[in-house]
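Every protein chain of the complex appears in place save one, which is left out.
And then chain A:
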Amino acid sequence: MQLIACPWCGPREEVEFSYGGQAHVPYPDAPGELSDEEWAHYVFFRDNPKGRFAERWNHSAGCRRWFNAIRDTATYRFERVYRLDDARPVTS
């Protein structure tokens, strides 16, 4: 089974984690001013790249904390894990 390196607990099996989709999708600054189209993009539209993807994971059967990861969606390889309050790391 794939091991995922929780930033707090270290490498654990994939079954202990749940997936949270794309990372770095902030709540709109001025929600009252959003058009229907802008709301639609906030609620329903997420990137779906084949390759590197910044995404959220939760160590739900462990420390239950959220973290972010850069993972390759074609190889499933985790390239980096980082804390929610860290900026998206620059990957080459």
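Heads up, the rule we're going with is that a residue touches a chain if its C-beta (ideal position, glycine included) is under 8 Å from a C-beta of that chain, and two chains touch if they have at least 3 such contacts; residues count from 1.
Just so we're on the same page, contacts and distances are computed from a predicted model.
Remark: of the listed names "Sugar ABC transporter permease", "Putrescine-binding periplasmic protein", "Sarcosine oxidase subunit beta" or "ATP synthase subunit a", the one matching the undisplayed chain in UniProt is "Sarcosine oxidase subunit beta". Between the chain not shown and the residues A:12, A:41 or A:65, the one that touches is A:41.
Touching residues on chain A toward the chain that is not drawn are 1-2, 14-15, 18-19, 21, 36-37, 40-41, 43-50, 53, 55, 71, 73-76.
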